[in-house]
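Note that this complex is displayed minus one protein chain, with the remaining chains in position.
Let's look at chain A:
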Amino acid sequence: MSSTQSSSSGTQPLLALIYDKTFRSILYQVLVFGGVFLLGWYLVNNTLTNLEQQDIATGFGFLEREASFGISESVIEYSPADTYGRALVVGILNTVKVSALGIFLATILGTLIGIGLVSPNWLLRFMGKTYIETFRNVPLLLQLFFWYSVVTNAFPGPRQALNPMAGVFASNRGLYLPVPADHPAWTAALIALILGLIGAFLVRKWALKRLEATGEVFPYLSAGIGVAIGLPILAWLVFGAPTEMNTPSLQGFNFQGGISLSPEFFTLLLGLTIYTATYIAEIVRSGIQSVPKGQSEAATSLGLKPSWVMRLIILPQALRVIIPPMTNQYLNLTKNSSLAVAIGYPDLVSISNTTMNQTGQAVEAVTIFMTIYLSISLLISFFMNWYNKRMALVER
C-alpha cells in the first residue's frame, strides 16, 4: 500500500496530495476558517465604511461622557451627573442581582416541586404536574406582563398602603421593609458571620479526616451551623445589642427610609423564578428517578437511616444527572432577565438601549452588552463545570 502510494506520488505529486487524507482534512479546515475570517472581516469593514459615510460617530469615547438620565434603582451610588460607563455598571449589577436571586429561589422552588413529583401522595403529584404544565407552556414575556399588571393594579397607592405589620408597607410603589439602623455592631456581626462560615468549613474538614482515620462520627453539620450562627450573635451582644430600626414612613409622594423592593424588580424576580422552577423541577425529578431502586434498598439493608440514605446514597448519584442540565437553566434564567426591558426594570439591556439612543452608537452599545452577557454566562458555566467535576463519580 505504501509503496504504491509513494510511486504514484512520484509521477503525479499534485493528484496524490489531493487523495491524501491528512492533507485533505487540513485543507478543508483552512478553507472553512479562511471563509469565516473573510466574512467577518467583510462585515466589520463594511459596517465601519457605512458608519463613516453617514457621519455616525464611532468608538467608545462616549463612556466617559455625562449620562444625564436617571435610573430608578441601583446597587451603587448613581446620579444623572455620572458617566455612561457608570450607568452601564449600574445595569450590570442590576442584572447580576436579579439573576443571582432568581437562580437561588428557582433552585429551591424547583427542588421542592421536583421532590413533590416523585412523592407517593397523589395530590402533591397532581399539583406539581399542573404547576409545571401551566407555567412552562406560556411565554415568559406574557407572564411578566401579567404579573406586572397584577402587582400595579392589585396593590393600593402609597397613601392607602397595606400595613400587615409594624414598619412593613406594601403598595403599588413596591414593598418597603424596615432595616436595622446604622450601628458598628452590625458590621461586627457581618465579619463574625464570615469567620463563622470559615470556621464551619474547617470543622467539617477536620471531622471528615477524623472519620477516615478513626471511624468516629462527629456531628459536623450541627456544630458548623452552631458556629456560623453563634459567632455573629455573640459579636452583636458584645457591641451592645442595638435594636433600633430604620422604619419606612410616608413622606410626600413616597415612602422614605428602610429598604424597598420595586414592583419592577419584584415582578421580574417572580416571573423568572416561577418560569425557571418548572424546568428545574423536571430536572430534579428525572435525577432522583435515575438512581436505581436497588441502591436505596441496599443502603437500607445495610442499616443506614433514611436521612443518610438520601444524603449519602441517592443525592450524590442524582446530582451527577442533575448538574449539567441545571447549568443550562441557570444560563437561561440569566439571559431571560433581559426581558426586564419590557416592564421597566433598569437592567443592562434597558440601560444600554437608553445609552444607544442618546448617543446613537448602536454598534458599540450592543457589542458591550453582548460581551457582558457572554462573560456572565461563561462564568456561570465555568463554576458549574467545576462543581460537576467535583461531584462526578470517582472511578478507581
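Operating definition for what follows: contacts are C-beta pairs under 8 Å (C-beta built on N, C-alpha and C of every residue); 3 or more make two chains touch, one makes a residue touch a chain; residues count from 1.
Keep this in mind: contacts and distances are computed from a predicted model.
Visitor: As a check of understanding, state which of "Amino acid ABC transporter substrate-binding protein", "Cytochrome", "Tetratricopeptide repeat-containing protein" or "Carbon-monoxide dehydrogenase medium subunit" is the UniProt name of the chain not shown.
Guide: Of "Amino acid ABC transporter substrate-binding protein", "Cytochrome", "Tetratricopeptide repeat-containing protein" or "Carbon-monoxide dehydrogenase medium subunit", the absent chain's UniProt record names it "Amino acid ABC transporter substrate-binding protein".
Visitor: Can you tell me which of A:34, A:70, A:184 or A:306 touches the chain that was removed from the display?
Guide: Per the contact definition at the top, the residue touching the missing chain is A:70.
Visitor: In the full complex, which of A:139, A:292, A:306 or A:360 touches the chain missing from this view?
Guide: Looking across A:139, A:292, A:306 or A:360, the contact with the absent chain belongs to A:360.
Visitor: Out of A:254, A:338 or A:388, which touches the unshown chain?
Guide: Per the contact definition at the top, the residue touching the missing chain is A:254.
Visitor: Given the full complex, what residues of chain A touch the hidden partner chain?
Guide: Residues of chain A in contact with the hidden chain: 51, 53-57, 68-72, 79-81, 145, 149, 152-153, 157, 172-173, 251-254, 256, 263-264, 341-344, 346, 350, 353-354, 356-362.
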